[in-house]
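This report refers to the structure that appears directly beneath it.
All protein chains but one are shown at their positions in the complex.
Up next is subunit A:
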Amino acid sequence: MNLFSFSRFAAVFMKEFVQMRRDRITFGMMIGVPLMQLVLFGYAINSDPKHLPAALVMGENSVFARSIVSAIEQTDYFRLRPAPITEREADWLLKTGEIQFAITIPPHFSDDLVRGRRPALAVEADATDPVATVNAVSALINLDRTALQHDLKGPLAHLAPNPTPFELRIQRRYNEEGISQYNVVPGLIGVVLTMTMIMMTGLAMTRERERGTMENLLAMPVRPLEVMLGKIVPFIFVGYVQVAIILLAAKFLFQVPFEGSLTILSLAAILFIAANLAVGFTFSTLATNQLQAMQLSVFFFLPSLLLSGFMFPFRGMPQWAQWVGETLPLSHFLRIIRGVLLKGNGWVEIWPELWPILLFMLLVSALALLRYRRTLD
């Protein structure tokens, strides 16, 4: 007996290779997952987001104001809304997350400036995701020194530096100290739910098929919707327990603020859980075995993790990646949960993020029910 026989090794090797090739989905995933990672990490992700949406509240329209605005635009970090807005509007847009910065030039700015009263230029930043704003904020640091260089000449030259002609007042809203846990811990709820919920239900139908109980199930007068709901609902409870655990940890271990209503958050979480369960159920009707179901889950989980704004700032991604991101329920849920916990958002503010999840869930459920075969053909 020799210890290692090449032909025995080769026999196992060949067998594995043939089996691998037979399993189309697995084979596809082995090629698809690295390609996807390459594209996502290589092209989509950018932790130095530029062109962040910002709006101006113009207390006056003067030469100085226009100079400041053009200096802000030149930093390349801000995409200013064309029309100035009111303070109330700015507040709303910050809350719903439509803008990341509100820049206020107060009334009598020029007047105060010329008189040397150092007026304040207020920049409010949505700091729920501190990483997303940090570079933009630092780009503003020297604004007070440089913005008006060209305007302060001749008789006004004495207003130039020292101390700066106006004050730059940067206010990080919703997360004043820029604590990254405030952003990560609530987001983790969404990530954990996406991963576990899809995997659990992904196995739901494939398990029936693999264990040979599928035929018996089909032979009985049970309808697809009944099977689907019956398999999904138990996991809503499981998911909700996960939410509760992380929320408790968020409050007591990380002192994450709880500004909004727990009821709203719970209902939104249940909708999000249901959407993920529907995805999992659809995967389980597509996959022929449990391994394939797991791989499909990974295939969905990866872009969710990378393109939702959990790991990297959403607005740092190129347009195409943002479009992909918008179709993922996790992107919307992250905005909801951060909005409710940190900004105290209510139904009206979260509605724009809620309906996409609802729509997603309905579409995916319809697909699952279409795919669910009532015969063995």
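Brief remarks on what is shown
The rule is short, and it goes like this: a residue touches a chain if its C-beta (ideal position, glycine included) is under 8 Å from a C-beta of that chain, and two chains touch if they have at least 3 such contacts; residues count from 1.
Note that contacts and distances are computed from a predicted model.
Protein name for the hidden chain, per its UniProt entry and selected from "ABC transporter ATP-binding protein", "Cysteine desulfurase", "Sarcosine oxidase subunit gamma" or "Carbon monoxide dehydrogenase": "ABC transporter ATP-binding protein".
When the omitted chain is restored, the residue from A:Ser7, A:Asn216, A:Thr263 or A:Gln319 that touches it is A:Asn216.
Remark: the omitted chain is touched by one listed residue; of A:Ser7, A:Thr263, A:Gln319 or A:Thr375 this is A:Thr375.
Residues of subunit A that touch the chain left out of view are 211-213, 215-222, 374-377.
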